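Left out: one protein chain. Kept in place: all the others.
All chains are identified by letter, namely A, B and C, in their written order; residue positions are counted from 1 within each chain.
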Amino acid sequence: MTSPAKAEGSGPTVALEPDLEPKTEPVQAEKKLEGRSPGQLMWQRFKRDRTGVICAWIVILYFVVALAAPLLTKISGTDPYTLYGQDPTYQDKPVLDDFGLPLGYFGGLSGSHWFGVEPQYGRDVFAMLVYGMRTSLYMALGVTVLMMGTGIVLGLIGGYFGGRTDYWIGRVTDFFLAFPQQLFFIAFMPVVTAFFVDPREETPTYFRAVAMLIVLWVLGWMGMARLIRSTVLTLREREFVEAAKVSGASPGRIVRKEILPNVVTPILVQFTYQLPSTILTIAFLSFAGVGFVEPTPDWGKLFANGAKYTEQDPAFIFFPGIALVIFVLAFNLLGDSVRDAFDPKSGR
Amino acid sequence: MLQFILRRTVGALVTLFLIGAATFFLFVAAPSDYASLACGKDCSPQRLEDIRQALGLNLPIAQQFWDFMSGIFMGRDFPTGHCSAPCLGQSFYSGDMVWNTIMDRFPTTLTLTAGGAVVFLVVGVGAGMISAYKRGSMLDKFATGTSMVLSSFQIYFLGPIVLWIFVYSTGWMDNPQYTPITQDPWGWFTGMLLPTLVMASIFTAQYTRMARSSMIEQLAEEHVRTARAKGMSRKYVFYRYAWRGALIPIVTVLGIDLSSMLGGAVVTELTFSLQGIGRLAVDGAIHKDLPMTMGVMLFGAFFILIFNILTDIAYAWIDPRVRLS
Amino acid sequence: MKSFSSRRAQAIVVAIAAGSLALTGCSENKGTNTGDNAKKDQQQASVQSKAVTYADAAGSTGPAPEIAGAQSGGTITVYQEAGLSHLDPGQTYVSDAGQVANLLFRRLTQFQEDDKGNVSVVGDLATDSGKMSDGGKTWTFTLKDGIKDAKGNAITSADVRHTVERQYAKFIFDGPTYLQTWLSGAQYRKALPGGGFDGKHLPKSVLDTPDDKTVVFHFDQPRTDLPQTLAMAGYAIVPAKDDTKAKYDTAPVATGPYKIASYKLGKSLVLTKNSNWDPKTDSVRHQYVDGFNFDFGVTESTQTKRLIADRGNDKNAIQLTGGVEATQIQDVIKNPAVSKRTVKGYQPYVMQLTFNMDRVKDLKVRQAITYAVNSKSLIAGEGGVYGGDVAPNYFAPTLPGYEPKYDPYGRLKTPQGNIAKAQELLKGVPAAEKKVVFAYPNSENGQKRKVAIEDALSKVGFNVVSKEVDSASFYEQIGKLNNPYDMYITGWGQDWPSPSTVVTPIYDGDQVADGAPNYAHVKDAKVDALIKKALNQKPEDAAKTWKEAEHYLLEKVVPGAPLWYTKQFQLSGSNVGGTRYGSVSSLLDINHLYLKKS
């Protein structure tokens, strides 16, 4: 028993809802009417929304480029670790001037360095960006999914059951919200490293990634939890939920089938906002010393370092910046399209 | 209602105590303490012992923690003088009373938060509502588009550019700094205008999109159509009926954002060289200044807990169906 | 189901907005040459490293020589990123509080610099730089007449004795400890636990005040550097009548040309003229400007931008200890109007890659690393040519006895590392010894240096394991005797211009203890003998012994690979006159300023 605007008859919902967007091309072919599940309906609506599809492709492209980083750098013949500006073997082709700023046009743009070079060390920006995307995108995706998952589950439970459980979940959320995150970063990492890693061995990058994953996850889910809880609080009072209770549905089923579809909007809005900001939080963690250490390329850090050179060498911020802006755009537009396709009632 | 507030305040106090304990023991678990840091270059064990002795670091941890927490309510005496009721101890690094330092820096953070909130609520939520009201129009596309672009910028990127344009290259405005509103309201306004706008710009995007999507959702509700059927104008229905429903998610996020901003906006303060609470927290951590860190942390936690309670009360006020369990 | 048309339009609108992000920056950067500047630095360095002379009474009587074209009036704004940790002279050891102390407090002796850079020690409160007797074990100082503190009460020998004795009290823990350890040994606090407040005083055999005007110090061994030690800010006068113990740290009483009008900790400090300071008694300081407004919390990046823009009040602004931000050095150099408002010079610090000799026992490994390390990339991280210069040996350019040409490892010829020589040395060295654990502070700068070190050494065949250490407690962690690391970058600077404050603390065998600056744990009989010999010689022949010790260390012991000399590069407002580089403070000479138009 879904929301009140019950689909009448087998065809698409007869428009009791006033706000359906006019479709430009009328349907020519005689379409055989066949029943379609909500999932298929959603997929159909999404496929028709061309901008949404383009953005989906862009986002997939980002993830593919990130994955194919080693391949791409083979083509460009550069790698994110060599210090082209300082390395004696590259003495013959200077890329930096005495102040450590890139020579030539637009930040040292050249045949071998497609996106120019980094001030001071002269590392190849293209290689750093591509490798950086690999670390940042997959880390951010992992963290955001974990954060969202915990937030949604706790938000749903807290909002739906109310009473004692809501009180205790609320207090736990408050505790973590008020938790001194910055202090935790500085104190957490050395303790964990000392515990797990032999003092004379280098801390492996995967260890840092896992540590950061845990830190961001433990300290990041509260916002989502509170947002979901607030939406569920009002939904819980709605009659169709009581009707489901009356019909003997188990709480789990009610939460999954009745409440979850109705909180999709805040989830998607928050998700499209959370992923890009996690990328930049990871950069902040690296500054605070918990995240990735210098030679590991990191998209957020590339963007943040670039910010210092905005006046002297704007090109250095241009490529990571543009890549981030495009990603955020595509990701947000994709979020909107998915949200519209998913939510029958509130079509744009 | 009163019973609810009482129960939640008790919960808040317990949480505050727990966070205090967590911070304290976290701080002690950190690799080094103030004494070893302040001991300086030629630090002999004797000198280390003197510093610890002078600052009371040689007392057992539980004792130190108890002194600190009891000091908040009953006040404490230090070699340099008594520290009255809300006493958060004496900073190791500067020797100043933590409460006075916080109160001295708080107006800056308050201005940033209040100013920022006004901007991102008026501009952000306003733009979100208008674009929901005029859905599909050019205004709607423009508002959503710019909000998306803005959300991808970051303060430490936007800040320097704004400063470069308005202060350094053109000199239209002088350097952003905080002058108390009581002394010179105009100076206060111009001094804090740029940092507040830049900080608000990051939040504006999120509020625009959230206001817009929840407004659209509310407009599709049945009771909105009933109101229209009663002859209420589209604008009246928009602001009276749909708006109330859309408030809930906005209030939730506002509660979290405001309380975190009041805890100090480190990046904005660093970019604009302002002396706010955020930098106190950073300095506290860098200098291993335990009382300062504890003080700033408890100060921030206080706001977070208060705003959480206020948000829950706001839910009940907005939607009468939500019982204050 | 947003219709295709409106959604696509929105995406285009936004793409245009994002496109505008492409800032200009298309002009070609051919790279300005800074070759000539480097040579000029070398000449200026040689000036800085001349030996310090001790002036007699003539050099110590005021008033200080007038600065050509100086005007009086106006207020100087002083920018500083971090707040001052102490104002109590007894607690002052770092350079920012030191500069403020130069304005506020007088001491027995003081450094005097002339325009040609010659440094001498003159009497400040004392009539001369002190009379030495029985081979340097006894020093006598007589106070000038008419010396008063800001409250107007005269300063007597009892105040000098109080200044020394209060250092023994518990509430003083952050200042220098040279004088106390010389007078009463390492556990000096036990000699006078009350710090002179409880009526008990140091015995006459240690510190004697025969009358109101004379003070006599007695030591167990010759202390030829005493006048330079007493010139440190840490030993500035604290009159007994004004001493408020722990509270003195935020409200000290001035004796110099300026006094504190208001002080908001970590935020602002306002200094105004001290009417009780008599110019005729002071041969060093001036009182041209009406006062100083210290503005704390302004980051180095913002300081540089404001001073380049030079708008409004920034015309009267200077930097306290901050320098031109590394990323903006090029903007300053390229613009002549801005470039002429700068002062630059060497700082006393020599950065070196110190080896933990308990672990890195093989001399050949240490020498190979000294050949292979890439100073040029490390300096690039510090901001290029104006951040630092390649260091061929252990003595800083600001140290008497500095030899610019002494370069046993060819660092000046191959700053980016001599790979061939290093590989040759490493032949036959087992793989286990080629694994080195490098500790670095976990800060932005620390991570940058790690990249340079790893890149250079891995080229030569070393397996570099880098371990990050909490940046706040870096020195404390590597200071432990049993630290698990093999090498770490450390910097050490002289406290006053004499090799004794460099060689002794870092390389003296019996200085090896937890927390002691001998991070390399050097225990070499020959070095210890040379140090003892030099400490007892007169400064002129001590210099030769110090040089011999340094050569022996660099060639035979190699406790550390010299990397680079740090340099200071400061900018000031266009209206600030009399700006010169103070070779003692290695900062802008704060006592030598005036405003052109007040």
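By our rule, a contact is a pair of C-beta atoms (placed from the backbone, for glycine too) under 8 Å apart; a residue touches a chain by one contact, two chains touch by 3 or more.
We take it that contacts and distances are computed from a predicted model.
Student: Leaving aside the chains on screen, match the unshown one to its UniProt name from "Cysteine-rich domain-containing protein", "Cytochrome c oxidase assembly protein CtaG", "NADH-quinone oxidoreductase subunit J" or "Peptide ABC transporter ATP-binding protein".
Tutor: Hidden chain identified via UniProt as "Peptide ABC transporter ATP-binding protein".
Student: Just list which of the chains on display the missing one touches.
Tutor: Answer for the hidden chain's contacts among shown chains: A, B.
Student: One chain is left out of this view; which of B:227, B:253 or B:285 touches it in the full complex?
Tutor: Touching the chain that is not displayed is residue B:227.
Student: Just checking the interface: what residues of chain A touch the absent partner chain?
Tutor: So the residues of chain A touching the unseen chain are 4, 8-16, 18-23, 26-27, 30-31, 33, 44-45, 48, 237, 239.
Student: For chain B, which residues lie in contact with the unshown chain of the complex?
Tutor: Looking at chain B, the ones touching the missing chain are residues 136, 221-234, 240-241, 244-245, 318-321.
By our rule, only the chains that are shown with their structure count from here on.
Student: Which one of the chains is closest to the middle, using the mean of its C-alpha atoms?
Tutor: Closest chain centre to the overall C-alpha centroid: B.
Student: More C-beta contacts across A-C or across B-C?
Tutor: A-C
Student: Measuring centre to centre with CA averages, how many angstrom lie between chain A and chain B?
Tutor: 24
Student: Suppose each chain is reduced to the average of its Cα coordinates; what separation in Å results between chain A and chain C?
Tutor: Inter-chain centre distance comes to 46 Å.
Student: Centre to centre, by mean C-alpha position, how many angstrom separate chain B and chain C?
Tutor: Chain B and chain C have C-alpha centres separated by 38 Å.
Student: Residue numbers in chain B touching 2 or more other chains?
Tutor: Only 30-31, 136, 144, 148-149, 164 qualify.
Student: For chain A, what residues touch not just one other chain but two or more?
Tutor: Counting only residues that touch two or more other chains, chain A contributes 21, 186, 190, 308, 310-311, 321, 325, 329, 333, 336, 348.
Student: For chain B, which residues count as touching chain A in their complex?
Tutor: 7, 11-12, 14-16, 18-19, 22-23, 26-27, 29-31, 135-136, 144, 148-149, 151-154, 156-157, 160-161, 164, 206, 209-210, 213-214, 216-217, 219-220, 222, 225, 245, 248-249, 251-253, 255-256, 259, 266, 281-282, 285, 293, 297, 300-301, 304-305, 308, 311-312, 315, 319, 321-322, 325
Student: Under the definition above, what is the set of chain C residues touching chain B in their complex?
Tutor: Of all residues in chain C, those touching chain B are 3, 6, 9-11, 13-14, 17-18, 82-83, 85, 93, 170-171, 173-174, 177, 186-187, 189, 245-247, 249-250, 264-267, 296-299, 302, 305-306, 308-309, 311-314, 469-470, 472-473, 475-477, 479, 505, 513-517.
Student: Which residues, counting only chain B, touch chain C once they are in their complex?
Tutor: 30-32, 36-48, 50-51, 53-54, 79-81, 93-96, 101, 104-105, 136, 138, 140-142, 144-146, 148-149, 163-164, 167-169, 171, 174-175, 270, 272-275, 279, 283, 286-288
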